[in-house]
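Note that one protein chain is taken out, while the other chains of the complex remain in position.
Chains: A and B, in written order; residue numbering restarts at 1 for each.
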Amino acid sequence: MAESNYWQRWARSRLSRRRFLGGAATLGAGALAYTLVGCREARPSATPAAQETPAGPPRGGIVRAVLLGGNVFDSVDVHRAFGDPTSWLSNYVLNKIVRYKNPDTGELEGDLAERWEVIDGANYVFHIRQDVFWQQTPITNGRQLTAEDIRWHIERQKAGRLSDGSQASFRHQSFYQQVARVETPDQFTVRITLQQPRGTFLDRLANYFSTVPNRETMERFERNHTVITEEAMPATGAFMLRRWRSGEEIRAERNPRYFRKDFPYVDGWIYPTGLFEDPNAWRIAFEQKQVDYFYSSDPNLPKSIIESKPGQMYEVLTGVGNTVFMHLNMNQQFKDVRLVKALHMAFDRRAIIQAFHQGLGQVSGPVPWLQEGFAIPTQELSNMDGYRTNRDEDIRNARQLWQAAGGPALGEINIKVPDTWLAVWPDTVQIIPNMLNQALGVNQFRSTRTSYNEEIIPNLFNGQFPNWFGWTSQVSGPDPRETLFSVFHPSGSQNFQKVNNPELNRLLEAAIVETNYQRAVDLVRQIQRILIDNGQYGNVVLYNYILRTAVWNYYRGALKRPPAPGQPAQGYNIFAGHLNADLMSLNSNDPTFQGRANITL
Amino acid sequence: MTAYIVRRLLMNLVVLWVVVSVVFVTTNLLPGDFALRQVATNLELQDYSQALREARRILGLDKPLWQRYGEFMGGLLTLDLGRSYETHRSTWAELGERLPSTLELGAMILLFTFLISIPVGIISAIRQNTWLDFLLRGFAIFNVATPAFVIAVLLTLLVLKLDLFRIDVVGRPHFWTDPEAALKLYIIPGLAGGLTSGAGIMRLLRSQMLEVMRNDYVRTAFAKGLREGTVWLRHALKNAMLPVLTVMGFSVAGIVSGQIILENMFNIDGVGRFLYTRLILRDLPPFQGTVVIIAFVVVTVNLLVDIAYAWLDPRIRYAE
Partner (left out) sequence: MARVDELAAPTLGGQELFRPYGTALRRLWSVARRNKLGALGFVLVLVILLVAALSPVIQRYDENHQFQRPNPEFDPGANPLDIARNPNLGSPFILDRWRAPSWEHWLGTDQYGRDIYARIVVGARLAVIIGFGASLISVLSGTITGLISGYFGGRVDFFLQRVVDGVQAFPPLVLLLLLVSVLEEPNLALTVVALGFLGWAYSTRVMRSVVLSVAASTFVEAARACGAGPLRIMLRHVLPNVLATMVVIFSISIGIYILAEAGLSFLGLGPADQTTWGKMVNTGRNQLDSHPWEALFAGLAITLAVLAFNLAGDALRDELDPRLRGRT
């Protein structure tokens, strides 16, 4: 069905939280199921995990798994791709200036930069490693990566121009406007100066979409950047692409020139893109060990498979980065902020988590719980409007506000649901309106089908988007400040609701430049309180759910916490494909490895 | 007869033209286009609409409908079926890649359809109202009444739980490269599809047999002392098959292009799935090109069926 679903899965993902996603929407998986190995690198002093030999984790083999949360690539150029899959893929092939050691906490480590200095919030110096070489291709000639590459990487995105000087659409152009200049005092040093201090700058450099592509190759493929080919992404990272074509399975092999000498553990991987369409095909492949793990939007399915084969598989639980969200158009029907506040309170988040995800999920404030540091702790959140455990109080207040603001006079209200969501949960069009009607004691709500690409996205900028319920874009890092600013500040590029609250503006401006973590957290908490007081100005964040993956014992990805007897493993909630690339491994000595197909590239 | 065939062939061309034109026009009038799905929102307002315009220009979607139609029909005359907006490969290449799997699946389904419907239909008619008839009709009704995908799921679970054999949903085996693996892959969807359509045809065959059995020439054959088997097979079946052939002729379009559900369930890269995904993506050139091919196949098959019809039943005459 995921088919699914099927059909519907072709929307694109967006830059920030408020932009829309589809992609992996079939299974509702953002970049998930990155089962990550016990979060240590191969430092010899680390205590070995259960399946590690004294010499280190098992090496060799070809992994075959549904590695990415989507299989539709809109461009070979990570600078210009608006869909997430290209960026996700690049985490296995390319590198960033800095990267997350733990994406959930935001702890950083060097990637292309071996060390760096933060002079103040506006001045950064990066010292680039001297052992990074591009994959040998006719275009790159296997040359070394230098500070010039970094300079080009930033300036190109800032200017928004191709090599012939023509304008093009660059996904992060707006973000890079804040860079005043980039200097390369020597071949391996990059000095970046921002117009103003920005507390989120470093964090952004570690997000999954900040990988650094090869200049000559991007320029060669500029005109045809939508034609997908493995020649267009030469590697500096863990793997080289052997085959990357639209509609075909993707094959990658270990990159012998990767600068992390002990990595990756496996010899290569295959991503069978066709398995996305139907859980039947994927399940067959998984149970027969033709692919190494399996997940589904129905958490019961992997669970029943694990239970049917006791002792052979383990369970990994991961938060889904695509926040579930209700968008109410304040430019049209909901001009009075009391109306959106009423709906913010009327929506029974916990009941919907129960219904669609069998309880596997948790309510999210304006900053979702995945962004652990900045989110309001759930205990505290449960005493705030819209999140109260005592639903009666929320319902009473909601009704009051609804009546006072003239809600009934609005007539029929349509909360649309995108087809990608409906492919997975078709009953949504009955359940959501029923819930709202019952909560508010009215009969106004109904729900019909819509589409991200046809109706929602094109109408965001003109303020005529429909009210809708579904996924928003993926949480890309642990720091929400860029997104909050962009959505709620008058100068923000995604302020579709035309929010302009002076106190909120002051807080947003202070937060975005703040370099001290604790102070930043404090400011963001204050911001969230104002948002909740105002029904999140129609951008009603609801919850994030949890994905359950069934994994064969012989496979390990990068995990926040490995499995223990009777306990599921925990994956990173925020995208950690770069860690997975390094750390995924196959243990051929594990008894479950018997019967696994012999896979070659 | 020859004149008839010639006229039919000419008319087929006209029919093809009409079908293809209707498809072209209607798909181009559907809401949304490929550019919308290709271009994402950008941060700046003007960039989005500009990017959209640019994308439409590159794809040629900004030209008026009649101009695109002209280019499309012109392409058809040179057997150019267009190029995919997404993969940039020609429709012929895309179809060619998917043809083997489609034929394999279709052949399996047809095989099971025949294997099930013909013997069962005949026996059920000959032994009308006996317990055997009831049993077979019951079996047929069960299969007709259950969606093919449910049967496929049940069979899949059976195979997985009992670990009967390995279904290769990833390796894309073919009968000429790895016949054993291919058989194991196609047998469940073939059986599921064959059972459901076979059951329907079986009942039609049965009712046609029963009608035919009432005819004088059948009683004459018996009176002549011919053995039962000969009567049924040589005389009755030939005539009872006619409407059945008609129905088979219909199934061609469905079998070739309509197996989207079974194809998805077993990760078979077939034409059904291709058509569907192209339509959803609004990747129109390969969609339109494929419809042309399928339409051509169907009208040709129908002509063949009608010829066979006339050959089998001398009572049917075609108007001069």
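The rule is simple: a contact is a pair of C-beta atoms (placed from the backbone, for glycine too) under 8 Å apart; a residue touches a chain by one contact, two chains touch by 3 or more.
It should be emphasised that the depicted structure is a prediction, and the values quoted were computed from it without experimental measurement.
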*From A:Asp131, A:Glu393 or A:Asp427, residue that would touch the chain that is not displayed*: A:Asp427
*Touch criterion as defined above, residue of A:Ile154, A:Ile546, A:Leu559 or A:Ile599 at the omitted chain*: A:Ile546
*Touch with the omitted chain, as defined above, among A:Thr448, A:Asn462 or A:Asn500*: A:Thr448
_For chain B, residues in touch with the removed chain_ = 7, 11-12, 14-16, 18-19, 23, 26-27, 30-31, 128, 134, 141-142, 144-147, 149-150, 153-154, 157, 161, 196, 200, 203-204, 207, 210-211, 213-214, 242-243, 246-247, 250, 253-254, 256-258, 260-261, 272, 275-276, 279, 291, 294-296, 298-299, 302, 309, 315-316, 319
*Determine and list the chain A residues touching the chain excluded from the picture.*
1, 3-8, 279-280, 296, 298, 300-301, 304, 308, 317, 319, 350-351, 353-355, 358-362, 369, 377-379, 382, 389, 391, 419, 422-423, 426-427, 429-431, 434, 447-449, 544, 546, 548, 567-568, 570, 573
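What we mean here is this: only the chains that are shown with their structure count from here on.
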*Between chain A and chain B, what is the separation of their C-alpha centroids in Å?*
40
*Would you pull the chain B residues touching chain A in the complex into a rising list?*
31-32, 36-45, 47-48, 51-52, 86-88, 152-153, 156, 160-161, 166-171, 264-267, 269, 273, 276-277, 280-281
*Could you please specify the touching residues of chain A with respect to chain B in the complex?*
3-4, 6-8, 10-15, 19-20, 64, 74, 82-83, 169, 171, 173-175, 224, 226-228, 245-247, 249, 272, 274-275, 277-278, 280-281, 283-285, 287-288, 290-291, 308, 451, 453-454, 457-458, 460-461, 493-494
